[in-house]
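The other protein chains are all here in position, but one chain of the complex has been omitted.
Read from first to last, the chains carry the letters A, B and C; within each, the first residue is number 1.
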Amino acid sequence: MLSFVAQRIVKGVIVLLAIIVLNFFLIRLAPGDPAVVMAGEAGASDQVFVKQLREKFGLDRPLPEQLFIYVKGILSFDLGFSFRQQAPVSKLILERLPATLLLTMTAFAISLVLGILFGTLAARWAGTWLDTAITAMALVFYATPLFWIALMAILLFSVTLDWLPSFGYETIGARHTGFARVLDIGAHLIMPAMTIGLFFMATYTRMTRASMLEVKRLDFVKTARAKGLSDRVIQRRHVLRNALLPVVTLAGLHTGTLVGGAVLTETVFAWPGIGRLMYEALIQRDYNLLLGVFVVCSAMVLIFNLVTDLVYRMVDPRIQYSA
Amino acid sequence: MRQFARQMLRNPSGLIGLIIVVMAILVAVVGPLIFPNSPWRMVQRPFLPPFTLSAVPLGTDALGRDVFAGIIHGARVSLLVGLVSTLAALAVGVPLGAIAGYFGGRVDDALMRFTEFFQTIPSFALAIVLVAILQPSIYSIVAAIAIVSWPPVARLVRGEVLSLRTREYVQAAIVTGQTNRWIIWHEILPNALSPVIVLASLMIATAILLESSLSFLGLGDPNLISWGYMVGAGRTVIRQAWWITVFPGLAILLSVLGLNLVGEGLNDALNPRLARQGR
Amino acid sequence: MLKKLALSVTLACLTAAASAQEPKTGGVINAVIQPEPPGLMLALIQNGPTQMVSGNIFEGLLRYGPKLEPLPGLAESWTISEDAKVYTFKLKPGVTWHDGKPFTSADVLFSIEMLKQTHARARGNLGQLEKVEAPDDLTVVFTLKQPFGPFIGIFEVGSLPMVPKHLYEGTDFKTNPNNNTPVGTGPFMFKEWQKGSFIRLVKNPNYHVKGKPYLDEIYWQIIPDAAARAVAYETGKVDVLPGGSVENFDVPRLSKLANTCVTGAGWEFFSPLAWLWLNNRAGPTSNKKIRQAIMYAIDRNFAKDVIWNGLGKVATGPSASTIKFYTDDVPKYPYDPAKAKALLKEAGYNGEKVRLMPLPYGETWQRWGEAVKQNLMDAGMNIETIATDVPGSNQRIGDWDYDISFTYLYQYGDPALGVGRNYVSSQIMKGQQFNNVEGYSNPEIDKLFAEGANATPDSKRKEIYEKAQKILVEDVPVAWMLELQFPTITRCKVKNLITTAIGVNDGFRDAWVDK
Partner (left out) sequence: MPAPPAVSIKDLRIALPPGGERPFAVDNVSFDLNPGEIVCVVGESGSGKSMCAHALMGLLPDSVTTESGTISFEGKNLLSLDENGWRDLRGRRIAMVFQEPMTALNPLLRIGDQMMEVFEAHGLLTSRERRRKAIELAREVGLPEPERIVRAYPHQLSGGQRQRAMIAMALALEPAILVADEPTTALDVTTQAQILKLIRDLQRNRNMAVMFITHDFGVVADIADRVVVLRHGQVVEQGRSEQVLGHPEHPYTKALLAAVPSMDPPPRAPLTGRSKAVDVIGIDKTYVTSNGWFQRERRVRAAYDVSFSILQGETVGLVGESGSGKSSVARLVMQLLEADRGTIRLGDIDLTALHGQALRQQRRRIQMIFQDPFASLNPRRKVGQIISDGPIAHGADAKQARARAGELLGMVGLDAGAMERYPHEFSGGQRQRIGIARALALDPQVIVADEAVSALDVSVQAQVLKLLEDLKARLGLSMLFITHDLRVAAQICDRIAVMQRGIIVELKATAALFAAPEHQYTRELLAAVPGQHRPISRSA
């Protein structure tokens, strides 16, 4: 087990390095650089100023040298310095990461719980109106653009009904403490989390349903019936457990990508997370920050994949670490 | 083939999906010929609500442009982006997956590492970065969507090929002295096709969503009208003029829904296990 | 001395007029800031949002009224010598930095030196400066190489912010830890900044103007999506939407909300003017007739009424009407597609592709780009829109790789500061996104602007600049569109927010909330 983890970590580091190198060059292919952006914003663009900025950011050096410096930093867990925000990249990301994790993990939990619940119900009552209703709902959420749901939700719940705050992480200036603060954050969290969650909920609903129907046909379910077990026990212990394996695996793989994929939601709901940070870094050509976000997001993906694998291995006794 | 068509038609949701998709394709192909006016032309007063003037049945947008014309012309772009980017993703994913699965060993290892690598980078983020770097245009959008969507194809094809490779008829082909290329082309790929077709229909749907998301962030091709662009452009005025966002949004929803239904219908029709069960 | 007295009187009148009610102390204001500023150290960073927030923390020597007249700031009075070359400033006594250290003329000298290194626009503005001296703690004397009319206009907080010498001298400015917790002399002090959420400023209890500021706290909320900002205002989460923070399409709707006050004031100093860069060097736009055709082809009233919701004013030429020495006695270009077509034909335009680059600053600009494209195509031009983001567009403009490109620029109150730079040939430099990007070169214009900057008295300058405007409008080096107005939307309970020509950027020192 340890060697399995070690091996995955080494592989992960190699993948991360490859991602860094690829993105390093990719980002620099883009027209314009941070010096140009900052000169533009400063309302003055004389050459001296741009040159100064380039020198300051080290952009005047040859690309391989820049890459070398960057990678050297990464190896000592230094993600570099954000040109534009004038702060260490790791600090900027750490400031934003909790918000994103809170958002995506909530979305993930909601989508998984509801998805499995609806999927189970639909499979249990396959062919009935309930199944049709759940399947139709899942299909619609699966096909609806995420940003659209976000817009509609704001219109309905913030503007028309005024039930939920439409933006931000908590009520600014309210200075809630303790439980009141938790409630406050929760209220801010509902809409963005649901927005992300609905699509995945639809995915898991459909998958759970399909998987349950598939497992239902397997021989051991017949064995269980031949033992005289009640339907409920069969559903829970035999069907659901086996059916959830692929769902949980897929969900685990989703979590990682969720972290980097929350750009739209974070923008629409002004959620101070790293998806937005990435987009801002991109349009400002803040190379180090953008790379840093990519590294962190990719590392998340790798970590979640590893965790998923470990969980999977715990749930499914057929897989061994080494044999 | 006939049996397949019968299977497809027997499935009511698949049939509904098929009808939606065929209609969307008809609109995309024929629509602009029937309504040749540029959707960019400012034809009426801005923010004209829908169903008030028969000349602009779905109202006008912030500049007084015909929303209906936009949806008709946008169908072509949205569907084309979906289709072309899916084809591009298939063009990368299918050969890669086939080679990895067929030859196995180190080739497989290398290609799968490559695929995993692309799957590790969050795909939407990568798409954004690619479009921003290449500067938004129909080509960069198609390329970006293709680049982020080929890995699942490669994995699927690899898995299929991996299992097909050990099939006895493939071994029979080896034994009769066929070349690798002939075997991949004639024995393996035709049999790996059905799951790929199912996946492709779902990928078109995803690509349409992806294009609309990019357009929503302002990363669409400014010279072409697409549904995603319309939603993105309409969202700032959604409070005054819901119709600018609602109608193209519905168009996206319907076509994506249709494609998904078709995908499911195909899956049911092509899935041998279900077919066998029916017998 | 007499001058100083007169000024104080004007100031008193102004204050009295602005607030019929007695200001009330206390309260919190939530304002929107967009985008999130990269930092608040105004001497190092001068982009829009930084200026808007930091104007509360830092101060300049002078402030400027709505007519661009200088008002006392950290300097309580000033005199200009007869030969217009020596400016003597008397600093206000008893001013302290937020950390309690006194503000003196040494700080001014240090700031000048630091800004020459770090503030590109200040470096330009100070180009005519021969020397600056501090005879005593409260006196600063600027000596110019030659008379420079606009010099009195360069002292507002964004152009020449005062920096604490004791915290910055001898340090590496870029990495000075105080950059994260800026220390100024202003009415508010920096308190906290939650990245991605808000910046919080609190009242400076030792502010040098007695009784001010009235507010206890200001929250600058960071909301990246324009629609979300509008909703935030509607749902009462913020009280102040500075100019440009919501899309124009939302302005009429928000203006109609109860208890909402809208003002276009506070932009006089900047007077943003929007135009299209027309590449004078190559392609169809190098032909003057085609450039004129473009002016005729574009329906600028449509843009003003539909895209800008009637805000702003159709531009007549290179100067905004709020800028000194403006004249409307210039050739006119009404919307006339037929004339545009005729001119295109005359110029021999044969459908070559012309690349149009909109400004990547949000939906309003996108829509405008689309409308202009359609106008030009209706006139018979073959337009292709190039999509870029900010860095991409800056790069292309800097590389002169465009045919037509949107822009809008500040004019800083004086043609010598904000107008001439866009047309004189000495400002043709690759790599810039400002100044003479279009590549227009006319020796006569060069001469007129050179004379105008150093001429005295003002009547002489007026004559020179009016002549320049006429020539430019005839030549159409760029296609002027609109004098922009960015309305500031506030809840009406917020009083006295905008009192000077730089509006919200001048801080909330006079603002108060009617409870």
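Assume contacts are C-beta pairs under 8 Å (C-beta built on N, C-alpha and C of every residue); 3 or more make two chains touch, one makes a residue touch a chain.
This one's a predicted model, so the numbers in the text were calculated from it and none came from an experiment.
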| item | value |
| --- | --- |
| Touch partners, limited to displayed chains, of the chain removed from view | A, B |
| Per the touch definition above, residue among A:224, A:263, A:278 or A:291 touching the missing chain | A:224 |
| Chain B residues that touch the omitted chain in the full complex | 167-169, 171-179, 182, 186-187, 190-191, 277, 279 |
| Interface with the undisplayed chain - residues on chain A | 3-4, 6-7, 10, 218-220, 222-231, 233, 237-238, 241-242, 245, 315-318, 321-323 |
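As a convention for this text, only the chains that are shown with their structure count from here on.
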| item | value |
| --- | --- |
| Chain nearest the overall C-alpha centroid of the shown protein atoms | A |
| Between A-C and B-C, the pair with more C-beta contacts | A-C |
| From chain B, the most remote chain by mean C-alpha position | C |
| Whole-Å gap separating chain A and chain B, where each centre is the average of the chain's CA atoms | 23 |
| Residues of chain B engaged with two or more neighbouring chains | 132, 135, 235, 238-239 |
| Residues of chain C touching at least two other chains | 227, 388-389, 392 |
| Sites on chain B touched by chain A in the complex | 113, 116-117, 119-125, 128-130, 132-133, 135, 205, 209, 212-213, 216-217, 228, 231, 235, 238-239, 245, 249, 252-253, 256-257, 260-261, 277 |
| Residues of chain C touching chain A in the complex | 28, 30, 35-36, 38-39, 44-48, 119-121, 123-124, 174, 179-180, 194-198, 200, 217, 219, 221-225, 227-228, 231-232, 234-235, 237, 388-396, 398, 410, 429, 431-435 |
| Sites on chain B touched by chain C in the complex | 38, 40-42, 46, 62-64, 132, 135-137, 218-223, 233, 235-240 |
